[in-house]
Every structure is written in structure tokens, then in C-alpha cells.
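One structure is given here, and the rest of the page talks about it.
A single protein chain has been removed from this complex, and every other one stays in its place.
Let's turn to subunit A:
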Amino acid sequence: MTAVSGARLLEVDDLRVEFGRGPDTAHVLNGVGYHVDEGETLAVLGESGSGKSVTAQTIMGILDAPPGRITGGSVRFRGEELLGADPERRRLLRGESMAMIFQDALSALNPVYTVGFQIAEQFRFRRGMSRRDAMVRAAEMLDLVRIPNAQQRVKEYPHQFSGGMRQRAMIAMALALDPELLIADEPTTALDVTVQAQIMELLDEQRRERGMGLILITHDLGVVAEVADRIAVMYAGRIVEHTDATTLYAHPGHPYTRGLMESVPRVDSGAGGVAGAPLRPIPGLPPSLAAIPNGCPFHPRCASAVDVCTDEVPPLREIGPASATQHATEHQAACHFAERFAAEGSDRPSTQEVVSR
């Protein structure tokens, strides 16, 4: 379950990205930092507009600029600074060292080429293979991601694939050059739940076998709980909490994290373990990125906000273990009162208690 901590693959530090100019400038990333090691899964959790995809695009070097503008920070891959690096160098890294899969496989695949051709392209241009050899390798890749009848399927077009198979084909494409880091941006959001489970299993298995680092970008707290080693929660272009999965769910240190957990209707029990009990949603709306509130960006929606929250931006800081039973781990939260929230724990009864009632 916990990854064998390998060498540091990726380190993102104080990343800042803006869109647009003038008074309407959207501050999309306001100092995002995280890291990924070999063989581990980092989940980046957040709602729409929190900046999770823009961070990934910046790492991959596929941010639309303009209108996007990187105004600060650094992205290091195995110690090598990528921001400002030679575009040709970045192109070589893509596919070879890091690859990305997207939410909407249908629009990510080219509709006028066969799936096999699109996978084989990489083998031809990066590995110098002949068309025929590359096609054979493409079929092997499709077989690897368990697309039945891969020999025939390589000759088909994306529209002939079902949603789940398209996502498998994208994974095959991303894994073709054996990258060390895979970024999966909402890979299962467009899929049905039974197919989602298959895809998550495939991703997890490939990560394990290849010792690959995986960044899983999602808004689904359930998916995160099942596969993530560490979790970074994003809100308004910042990381507001970061720790391992067990700690995050048991001792959320940021009121936003806690609010998310109390907003999700669970399939295994009602809210708070009581069927029919009302959900406790987070009031209000996420802020406009062109007008992020002073102080803590979450304060207008926070029930515990006091004066200091409107005045001072809480930094992301280490808050230490919340209880004696908690194993030593890093736990950072960007809240002035994070220790208090973490100590209270999530006040839902655990699932075991609910089931045994």
C-alpha cells in the first residue's frame, strides 16, 4: 500500500501562473509546490478552477501561453530545471520521461488516424523503427492495456472504440516510451463506475510494475482514498493541505478538506453514518481567481474564520501528528488553526462502526 520511497522524480516549487492582463488577471496558481518520488502515487485533489490541471500542464510544458504566463517558481525533473529550458529538450522529455493522459480520450485522440498509427508514431520517430515494426509494438501496447483482439483493434479509429477502451488506448500511448512519471488528469471522470474501476486498477498495476511515479488529478474523494499514497488538496491556486491518505481522511487539518468530506454522499453509509441525515455542504462559492479574498482564500466560506483569517495568508506549514496513535508522517496544512482541526479528527464514525451497527 505504501510505496517504497524511491528517488525524487519531480519537484515543483512555488509555482505561479497568471492568465490575462490588467485588472482582470486571473491568478490561477499562487505558489504551488509538491514532489513525487519513484513508484508512488500523489493525488492532487480539488474542485474545478482550483488549478490542478494548470499545474500539470505547466509541468508537462503544454500550458497555453499566451494567455497563460508563468510568473515564478520552478519545476525540476530529476534535479533538472524545466522552466525556461530549451523547448527541444522539453520535447525530448515528453513521452520519454513524463507522459500525460487526459479526461476526454475522444478529443485527445486524433479522429483521422487509426489508434495503432497514433501509438506507432512514437516508436517510429523516437525509436527509429520501421512502420511495420512500430505497428507490431503498438499492438503489443494495446494488448498490455488489455484491449481484446489487439491485432485487429490497432487498425481501427478512435470512434470505433468504447469510452473505456479509448482511455486504455491513451494509457497505452502514454506508456509507449516507458516514462518515469505519468500524470493522469481526471482519467476516469467521464467513465461509468464499473469501467472506472477497471481503469484505476490498470493504472495502479502499471505504476507498480514499472516503478513509475503517478500524479493522479481528480475531484473524487473515493478514488483518492483507494489508490493515493500522498494527497495534496488544492484550493484557489494553492495547496491547502498535504499528507498521506490515512492521515488526511482521519485528521483533516484544513476546514476545506473537512468540508469536502462532509459534502460527499457515501455509497456505504449515509452522511455521518446516518441514512437521510442532511449533508453538510460548504456554503458559498469558490472565489473568482481575478479577485481572490485577502488573507486565507477560504475565509469567506469558513465557519471558524476569525479576524486573523481575513488579515494574514496562512502559509502551508508542518503541523505534526494530531494524535499519539498516528504514525509519524509529514502533515502540512495552510490554516491558522490546523492543529485544532486535525486533533478534532473527522467526526464521521468510521465505516467499520457503521457496518457493525
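FYI, a contact is a pair of C-beta atoms (placed from the backbone, for glycine too) under 8 Å apart; a residue touches a chain by one contact, two chains touch by 3 or more; residues count from 1.
To be clear about the criterion, contacts and distances are computed from a predicted model.
From the set "NADH-quinone oxidoreductase subunit E", "Cytochrome c1", "Dipeptide ABC transporter ATP-binding protein" or "ABC-2 type transport system permease protein", the protein name that UniProt assigns to the chain left out of the figure is "Dipeptide ABC transporter ATP-binding protein".
When the omitted chain is restored, the residue from A:223, A:239, A:309 or A:335 that touches it is A:223.
Residue A:261 is the one among A:44, A:142, A:261 or A:296 that touches the chain not shown.
In the complete assembly, the contact with the undisplayed chain comes from A:245, out of A:108, A:245, A:319 or A:335.
For the options A:24, A:81, A:201 or A:318, the residue in contact with the chain missing from this view is A:201. Here one chain is not drawn; of A:76, A:94, A:208 or A:280, the residue touching it is A:280. As for the chain not pictured, it touches subunit A at residues 1, 47-48, 148, 162-165, 192-198, 200-201, 219-226, 228, 245-246, 248-250, 259-268, 270-271, 275-276, 278-283, 285-286, 350-352, 355-356.
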